[in-house]
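One structure, pasted below without further comment.
All protein chains of the complex are present and in place, except for one that has been dropped.
Note that the chains are named A and B in the order they appear, and that numbering of residues resets to 1 at the start of each chain.
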Amino acid sequence: MSKSGEAERKVRVYIMGQECEVPFGLTIMKAMEYAGYKLIRGAGCRGGFCGACATVYRMEGDYKLRVALACQKIVEDGMYLTQIPFTPANKPAYDVEKLAPSVNVFLEYYPEIAKCVSCNTCTKACPQDLEVMDYIQAALRGDFEEVAQLSFDCITCGLCAMRCPTEIVPYNVALLARRLYGKYVMPRAKHVDERIKEIEEGKFDEETKNLMDASLDVLKELYTKREIEK
Amino acid sequence: MMKIPYFPGCAMKTTARNCEISGTLVASRLGIEMVELPRWNCCGVFPSLANDDLMRHVAPIRNLIRVQEMNENGTVKDENRLVTFCSMCYHTLKEANLFVKDGEKLTKINTFMDREKEYRGGVRVLSFLQLLKEVGYEKISEEVKKPLRGLKVAPYYGCLLLRPREIAVDDPENPTILEELLETLGADVVDNPCKVQCCGSYHTVDRKSLVAKLTYDNLTYIIRNGAEAVATCCPLCTFNLDSRQKEAKALYRDLREIPIVYYTQLMAIAFGLEEKFYGLDLDLHYIDPKPLLEAKNLC
Partner (left out) sequence: MSRIKLIRGYPEGMRESIELVEKTREERLKHPYKETFDFLTLEEREEVLQNHHPDYKREMKRALKIGPNKGDLVPHEVADILEAHSPVNPKDIDLTDIDYESDILIIGSGGAGLAAALWANYSGTKAEDILIVTKLRFGDSNSKMSQAGIQAADRRQDSPMLHYLDIMGAGHFVNDPELVKTFVMEAPFIIRWHEELGVMYDKEPDGTMVEDLIGGLSRLRVHCCRDYTGLEIMRNVIDEVQNLDISVLEFSPAIELITDEHGQAAGAILWNMETEEYYIARAKSTILTTGGFGRLHIQKFPTTNHYGSTGDGLILAYRAGAKLRDMDSVQYHPTGAAYPEAIVGLLCTAKLRGRGAQPVNRFGQVFVNPFEPRDVESAVFIEECYGKSKGVETSTGMRGVWLDTPMIDILNGEGTTEKAFPAMLRQFNRQGVDMRKDPILVFPTLHFQNGGVVINVMAETTVPGLFAAGEVTGGLHGKNRLVGNSWMELQVFGRRAGIYAAERAKEAKLGKLTLNHLVKYEEMLKEAGMETERKSPVLLPEYRGERAISHALDIF
């Protein structure tokens, strides 16, 4: 594979303080592996969905704390980084069958959300750019829909919980909200229930048996002739 | 229709929905559209109990920034004010506003908020009572279709609208703004010597018996003076005077029950609005006001 002159460029990064020179264009994760790290914690789906690789870093000379997903972020010169291997978080056990979607549910399982000082640190710590503070505020006033919509893309990386000065674990609050929203507030799909009833009554048994017993040629013909929905 | 930024606060969406539902429709009858702040957060009244002076002002200041944004993006025109029903929200927002009149403190808060927009100062915080006074009692009386004749109401202000002096909506010792409104509605206003007495506030959480005593004391005077109902302004006062009648009655057997209603609900009744806007069917009243109102042919 031919590479352009671009590939000869090197980038200087600091992995947990250790200076490393890595080729240009690598993600933080690939840069760490290039430098010799065999990742056990800190790598998961490698595609931006699981939150295992949440990385905290500063740029040389700058005090601002930044966040990124190691599997998606390309390294930059002067990046000074680390990863959080695990987030200790309180997750109480509950039974969604026995709960009702009311603001009291949040205050019962996560009373600490009343301590929210609206400082917005959680929002700034989110690598998915979610409005974390806004959804905690929505939880405080029992607006389940708002919590569900704002928190939907959460990958539970844990950074918001690590940064919150009043020790809230936002992603667990959001999880409870979404489950209750999906279960009690969203309307049920009646057609699913109807179909299940039909199956239980055996409506499709005979036709399915015919299909299973059909010869290969018959099957192929049925397949080719089947009409595709618009 | 005049458009003014409206800050609801947490109670208005939960335990004080009856206040919001009556108040916002009453406002629109008076030609005021209460435009809810987009992305508002809790006014910060709980953290204001903390001693850390800087952090506790971030929450209310952020809401004032929203008002700035509403003016910048044209949601409202030249309306650098915010109105709220809840006394606690009014108090917290106004106090924060005063806090940052000091330029150094304003800079500190803006710097803390970092990548968010800056608060430039200058937003004015109003209680709905003040806005009504501005509209004028004459205009209000024009909307009164069903005067509250024969309804003996005691006004109850509580503390947060009136103390400290710098943020008070009226004279802290002897305010009259609520009485003026109730008179305009045609009610028989009963003098209430306890009208600026504290309801017990947050002690409803950790010292229920203290609140029960205050409720007993406040209501006993009110009833002795002939009142049949109490008009309140604040969701916490309302909770203490209404729901805590249960604990008060358990401790003081001779307490007679008396319904507690928001002044906005009385306005909705007096304006002759549809009954669903009175906020009486939301299961938020401990002592049901309906029997009394029905007896007075008001609903």
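Quick note on the criterion: a contact is a pair of C-beta atoms (placed from the backbone, for glycine too) under 8 Å apart; a residue touches a chain by one contact, two chains touch by 3 or more.
Predicted, not measured: the structure shown is a model, and the values here were computed from it.
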Checklist outcome for this item: Missing chain -> touching shown chains A
Checklist entry - Which listed residue (A:27, A:55 or A:83) would be found touching the missing chain in the intact complex? => result A:27
Next on the checklist: For chain A, which positions touch the chain that isn't shown here?
Outcome noted: 1-9, 25-27, 30, 33-41, 43-50, 52, 72-74, 91, 93-97, 128-129, 148, 152-153, 155-156, 175, 178-184, 186-196, 199, 204, 207-208, 211-212, 216, 219-220, 222-224, 226-230
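The rule is short, and it goes like this: only the chains that are shown with their structure count from here on.
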Checklist outcome for this item: Chain-centre distance (mean CA atoms) for chain A and chain B, in whole Å, is 41
Checklist outcome for this item: In their shared complex, chain A is touched by residues of chain B numbered 10, 13-14, 39-42, 44, 46-47, 50, 55-56, 58-59, 62, 112-116
Item to check | Residue numbers on chain A that touch chain B, as the complex places them | outcome: 103, 114-120, 124, 131, 133-134, 137, 140-143, 165
